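Read through the structure below, which is laid out as structure tokens, and then see the notes.
Every protein chain except one is present and positioned as in the full complex.
Note that the chains take the letters A, B and C in the order they are written out, and that residue 1 is the start of every chain.
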Amino acid sequence: MSDLASPRGPAGPRSVPPGGEAIDFVQLLTPDGARKRPAEYPLDVDADTLRGFYRDLVLLRRFDTEATALQRHGELGLWAPLLGQEAAQIGAGRALAPQDFAFPTFREHGLTWCRGVDPAQVLALFRGASLGGWDPAVHNLHLYSIVIGTQVLHAAGYAMGIQRDGHVGTGDPARDTAVLACFGDGATSQGDVNEAFVFASVFNLPVVFFCQNNQFAISEPNQRQSRIPLYRRASGFGFPGVRVDGNDVLAVYAVTRDALDRARRGEGPTFIEAYTYRMGAHTTSDDPSRYRPTGELEHWQQLDPIDRLVEYLLLTQTGDERYFAEIAAEADALGVRVREACRSIPNPLPESMFDHVHVEPHAQVDADRAWFRAYQSSFETAGGAA
Amino acid sequence: MSDLASPRGPAGPRSVPPGGEAIDFVQLLTPDGARKRPAEYPLDVDADTLRGFYRDLVLLRRFDTEATALQRHGELGLWAPLLGQEAAQIGAGRALAPQDFAFPTFREHGLTWCRGVDPAQVLALFRGASLGGWDPAVHNLHLYSIVIGTQVLHAAGYAMGIQRDGHVGTGDPARDTAVLACFGDGATSQGDVNEAFVFASVFNLPVVFFCQNNQFAISEPNQRQSRIPLYRRASGFGFPGVRVDGNDVLAVYAVTRDALDRARRGEGPTFIEAYTYRMGAHTTSDDPSRYRPTGELEHWQQLDPIDRLVEYLLLTQTGDERYFAEIAAEADALGVRVREACRSIPNPLPESMFDHVHVEPHAQVDADRAWFRAYQSSFETAGGAA
Amino acid sequence: MSGPGDHQVADSIEPADVQTLTMARALNAGLRRAMESDPTVLVMGEDVGALGGVFRVTDGLAKDFGDERVIDTPLAESGIVGAAIGLAMRGYRPVCEIQFDGFIYPAFDQLVSQLAKMHYRTAGAVRVPVVVRVPYGGGIGAVEHHSESPEAYFAHTAGLRVVTCATPQDAHWMIQQAIASDDPVMFFEPKRRYWDKGSVDLRAASAPLDRARVVRSGERLTIAAYGPMVRTALDAATVAEHEGISIEVVDLRSLSPLDVPTLVASVERTRRLVVVHEAQTFLGMGAEIAARITEACFYQLEAPVLRVGGFHTPYPASRVEEDYLPDVDRVLEAADRVLAY
Partner (left out) sequence: MSGPGDHQVADSIEPADVQTLTMARALNAGLRRAMESDPTVLVMGEDVGALGGVFRVTDGLAKDFGDERVIDTPLAESGIVGAAIGLAMRGYRPVCEIQFDGFIYPAFDQLVSQLAKMHYRTAGAVRVPVVVRVPYGGGIGAVEHHSESPEAYFAHTAGLRVVTCATPQDAHWMIQQAIASDDPVMFFEPKRRYWDKGSVDLRAASAPLDRARVVRSGERLTIAAYGPMVRTALDAATVAEHEGISIEVVDLRSLSPLDVPTLVASVERTRRLVVVHEAQTFLGMGAEIAARITEACFYQLEAPVLRVGGFHTPYPASRVEEDYLPDVDRVLEAADRVLAY
């Protein structure tokens, strides 16, 4: 009758981070590229899929690096790098079925990548040319959310809609639909996120909570958000939680796919903690030297998500140096394309700031727009007259 | 590595509510008045303490009944009856050390009783004569909180203050201090309450979360707030949760005392779910016939918190009919006193509405007060002239 | 051009009928019609199901439309609004009930940063036709947090429409118009008028959702009021008439947008304006109206626009609320003052 929380999860595969504490998580690929096969998460992927993962990771990293550089060159106001989190995002993104709908944070460039959003559309927000960038319905992907945790409630509501549409548990793989709700370790402290857990649990919603634990909320380490592993939060709300090696694309893929399947079958929510590391700054405005413990970055570099896949591809002869060179070339081309796309993002017209405040006419917006138009043209007249 | 939440807690004493589902909770006194002695919660209470509990329960119930009647007679604007929850509140209230500080909900008449707040002070709020009623510092008891869940964060903050005062874990029983944060089953869904769990866990705060699960949030049954027993919420945040028979004053007392001791020793927060039943209406404005399942009230009447104590007192010859009659007479006297006290609560002076908006002068409040004073006196002048 | 939200309503006209209903029943009937005519309309909130809401505005809906469409939610206002946004993204039209005015603040972030800005953020790609019903205002002898008037917070927020009804007729139609609108609408219901009866024409609305209405014509001054204060203003006008003073009363109905032309037209004739509301005067709707009308009618106004509103205090204990709330006397005092210029 009493539930004494122990700070340790059940036994399982381990990795030892710098703290020396053993971490239990689902792992399919060790940092050395060795393949593991935990019984709960059977995964058979063909060579093309494996190579696809590799390509995703490399191109995504290049996109991210390029965007960071673009910020340095003044082309973007800000960038939130995902360096180190590629496997977590690609693993989750590739697990989605086309009809699934995902709610990203503002660092989810891997998800936009998987969902076919054009890099320029992603950069528009960070360039200050847009507050969004794409049509969510086209990509089944909501816009980046900036107010931490708010999108997790939207995901719960969206999942309520799926239920009401009868798109859960029909057995029809093209119809059954799940929602992927992404957020960070810091977000788990927000009221909204916990309220979303309540809704998901009570209504048994087809939603997968995908938490990328990148060890930090800006400067604050995990311990400021929870004293036990985050995946255990779910048990307090009555649904399963699982921790996965977030630097292992195969494991993330397998675990997320499994959870999405459960959701689509009508078996309710799952919480996934993808245990990973933000190797870069929080954003380009951040200075991690102020708070990052020495040696930590180096430790995590040993666990790089791309390196282990390279090892595995070599080991299994699924990829060779020629293939890697091919992808590298593709990455270079992507870099060029991203740079050009970024520079050619048009500035919005000033008057467009009055568009889409409402769907239907609103007298105050209309009055302000009219005033602005007259005011603008007074300059033009003045300019023309000069 | 995966934490599959099971909807059942560990084995333990049971009671079967109408749903037929067995409930695990800590119980020291069965509905028939039989004494149980679970090893984790040893309790030796002398005859005086036992009789004290009985007296508390009976007088509290009378106070509550009287207040309900006063509302019917138009003396109160509203009343939130605690009928059925007496043992939960007395058990918790009596477990407090003098220096402990408690944060009640709006239904916590047992707590105000234990903390020596005068009934008239409690009624003032419900009569509309006050927004509070007593000085929290005098009773180490905060005011009733009406916005659900908000006080739970205040409790966490207060506990942070206790830590900073160095009043935790010193071993000095007069110094070490704990906080009791009360709320209902419905409140567990609020973001604020879950944020308080995060704060309490991360900072290892000396706070006991005391949740009275009275089965309803107005008309909504528990299942709308959680699909697993509420006490299990704590495990998701990394601290212990325990469910206690909320109609068993001994069990609530023992469990709460234990949790408060832990908190004072610096061992951090505990979540207590006191499993009980609201036998009356949500408030005097409510009509439970619209939502209460048939037979449920009758079932719970069998589990009445006072009846079982009567049985036990008789069984152990700690109380007899004469003693019961004595207390009944005291209850009658209390009823009279409450009625009189209620009727004699003074109406606040209209101008007092401008008092205590701020500690220091505020020009707008002062201007409004000046206007009001002049406006009022214009009537008096007009009246005087007529 | 039709006003916002009223284009879908015309279709579902019942056989010609006029009924006498309380405002609560008129709302209930309006919700029912909206749910009947559009299967995407959902009702959600605390106790809206079996209980029918604490004011019984959703009475019987759960029984008739089932708990998939009338949803008793967990006790979490941010959750209610946040989930409603998600439902709207999936194509539903949720009508959220916030149980009392004072419990809307936990949802504030979802309202002002999400609901208000979603259409804008998505450059028009996403619509969030969510209606948030809020019983508001004082005068019912309630405990704290049950008598507040938070409308100005929302009217200050770009991206939200804010409306409030003063009669059963408007209640019945405005709720349908609000639901039909593709924009988010904050729908404020004057709770102390829930039990007031009035005749409801089931055939047609009185006006578009964003229009004010002159509810009494007069000559000497205009009183602008909304929600619970419309009746107070009308009562004051009646008293004033006995004293030979002819007062025009405008029911604003929409607080965002504000129907400035209707106000200007009235003030251009009467040359004097008093604004009445329960909310704190400081930065209440009266401030905006005074600023705007003074600018529009600077040479016509014979007196400054005067405001009758809540004092700069929290809502006090109910035993003094009659002194706190604007009433006929205070409205007339302002009328006297404005006429004395």
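Quick note on the criterion: contacts are C-beta pairs under 8 Å (C-beta built on N, C-alpha and C of every residue); 3 or more make two chains touch, one makes a residue touch a chain.
For clarity, every value in this text was computed on a predicted model and none was experimentally measured.
Student: From the listed residues C:T73, C:Q176 or C:S256, report the one that touches the chain absent from this view.
Tutor: C:S256
Student: In the whole complex, not just what's shown, which of A:L83, A:V147, A:A328 or A:V359 touches the removed chain?
Tutor: Counting the whole complex, the residue in contact with the absent chain is A:V147.
Student: Touch as defined at the start, partner being the missing chain; which of B:M160, B:L297 or B:V310 qualifies?
Tutor: Only one of B:M160, B:L297 or B:V310 touches the chain omitted from view, namely B:M160.
Student: Of the residues A:L250, A:A263 or A:V357, which one touches the chain left out of the display?
Tutor: Residue touching the chain left out of view: A:V357.
Student: Tell me which stretches of chain C touch the chain missing from the display.
Tutor: 78, 102, 105-106, 108-109, 112-113, 116-117, 120-121, 144-145, 152-153, 155-159, 256, 279-280, 282-288, 290-292, 294-295, 298, 303-307, 311-314, 341
Student: Against the chain that's been left off, what residues of chain A make contact? List them.
Tutor: Where chain A meets the chain not shown: residues 77-78, 106, 125-131, 146-148, 186-187, 189-192, 217-220, 224-225, 285-287, 290-291, 347-350, 352-354, 357, 362, 364-365, 367-369, 372, 375, 378.
Student: Which positions on chain B touch the chain that was left off?
Tutor: Looking at chain B, the ones touching the missing chain are residues 130-132, 134-137, 142-143, 147, 150, 152-165, 191-192, 195-196, 198-199, 202, 355-365, 367.
Operating definition for what follows: only the chains that are shown with their structure count from here on.
Student: Could you pull out the chain whose C-alpha mean position is farthest off from that of chain B?
Tutor: Most distant chain from chain B: A.
Student: Which whole number of Å gives the spacing of the CA centres of chain A and chain B?
Tutor: A distance of 43 Å separates the two centres.
Student: Hunt down the residues of chain C that sit against at least two other chains at once, touch-wise.
Tutor: Answer for chain C, listing residues that touch two or more other chains: 73-74, 76, 78-79, 106.
Student: Of all the residues in chain A, which ones touch at least 2 other chains?
Tutor: In chain A, the residues touching two or more other chains are 191-192, 195, 198, 202.
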